[in-house]
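Below is a structure I'd like to ask you about.
Shown here: the complex without one of its protein chains, the others still in place.
Our next item is chain A:
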Amino acid sequence: MEKPFLEHHLNINRRHFLGKLGLGVGGVALGSMLAPGIFKGTTDEAESVPLGFKHFASKAKRIIYLFQNGAPSQLESFDYKPTLNKMFGEDLPASVRGEQRLTGMTANQSKFPLVGSKFAFSQYGQSGTWVSELFPNIAKITDDICVIKTMHTEAINHDPALTFMQTGAQVGNRPSMGAWLSYGLGSENKNLPAFCVLLSRGRGNGQGVYSKLWTNGFLDSIHQGVQFSSGEDPILYLNNPEGMDMGSRKKMLDQLEALNEMGYQEFGDPEIHAKIQQYEMAYRMQTAVPEITDISKEPDHIIKMYGPDCLVPGTYAANCLLARKLSESGVRFIQLYHQGWDQHGNLVGEMPLQAQDVDRASAALVTDLKQRGLLDETLVIWGGEFGRTNYCQGKLSDGNYGRDHHPRCYSLWMAGGGVKAGISYGETDEFGYNIIKDPVHVHDLHATILHLMGLNHEQLTFKHLGRRFRLTDVHGKLVNGILA
């Protein structure tokens, strides 16, 4: 009697199990209809939002990045540290420095004499933001900007730091920020490159910039930054040669396209299509660019606002004005580099010249975007690749000093594009050496910039060498405190 009983129970359980299993699988199957692609394995198409779309709604559409190349000192610009003036010449306490590695330029110094800013600071605007006297025009727009005082990075030398800031990796060959945005959001104006690069040089000690900073890396070459010339014609060879009219130019390009298309059919190299597109864009640029570079229609006071340097091609001011015009015409990412901020020595002599070059035009750009109703949708970023030490490099004299590279904290400001206006974010200690509140790592900044542009930094990926790459690698968290 016992055995049949047991069997009966077993039967029930088996039946029970299979029945439940069937139901469970049924539930999962029904659910999977709502998540198409879940059982297809992971392919490149598995991105939840297709390319060319924002992942979510956001204000910013474009970025103008005013890169201050060479690393301007935070202690003479936005991070006011009176303690350093009081402790003039005293040695940096070892407890403050901790384990910080030094560059080859100061590693052998026997003393690290603290030195405060030679330039006075005041608070400006409703926000009471501290700005040094070197930047009187930026001081006037403090209520439109957000100063981050607690940027920090991993590199201590220019090239890796610059590359890190622009591509999210210290080694080269990763796509730069502009290339990622071009890849993720595409171009707004099909008659201009989505990513433009403008260079200028100040009067201070300079560091080079290289095309690897605006590379497309492993992305399609259509996303590469287009470097503008600093001469009279920002884009070279745009005019037709003598004896060639637009009609025959178009005909020639059509034929060339047909030939290229044949090449594509034969080899299947996607670079051929990139090339065809570039030819076509170049053709349209022939009409679009002269409209943009023509400054004769700008009113007189625009020139006053940016400073008359904006009439001299290749200057920072001219590049700012051009950047506004390009941005106004839908260029997704405009990267400016202004060289000359590397004040290892003679900071007191050089920094005022550098500041004079950029102060008026940087402030003018923000005001100019604002008065056209464009500041909401344009994110302006101003800053360098790292900070500078609170102690003097080389001999400290009463009248002059220099500062070495410092990765642990530096200042950067942003305006528009959904960033909270009129705030200072984060705090450094009284020595201006360490961060005591709200640090912002370079990866965090990248994640936040992408967020402002409506992109989730974890979802904007590209599969290369068997791995999905991101601008933020495997790091980066949103800096919520600066989002409007």
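Note that in this section contacts are C-beta pairs under 8 Å (C-beta built on N, C-alpha and C of every residue); 3 or more make two chains touch, one makes a residue touch a chain; residues count from 1.
In this text, contacts and distances are computed from a predicted model.
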*Quick one: the chain not pictured, UniProt calls it what, "Iron-sulfur cluster assembly scaffold protein", "Branched-chain amino acid transport system permease protein", "FN3 associated domain-containing protein" or "NAD-dependent epimerase/dehydratase family protein"?*
"FN3 associated domain-containing protein"
_Out of A:Glu99, A:Asp300 or A:Asp398, which residue would touch the omitted chain in the full complex?_
A:Asp300
*Would you indicate which residue among A:Lys190, A:Lys395 or A:Lys463 is in contact with the undisplayed chain?*
A:Lys190
*Hey, which chain A residues sit against the chain that's not shown?*
19-20, 23-28, 30-32, 34-38, 48-50, 52-57, 61, 82-83, 86, 123, 125-128, 188-191, 284, 287-288, 291, 295-296, 299-301, 303-305, 307-309, 311-312, 328-330, 364, 367-368, 370-374, 376, 427, 454
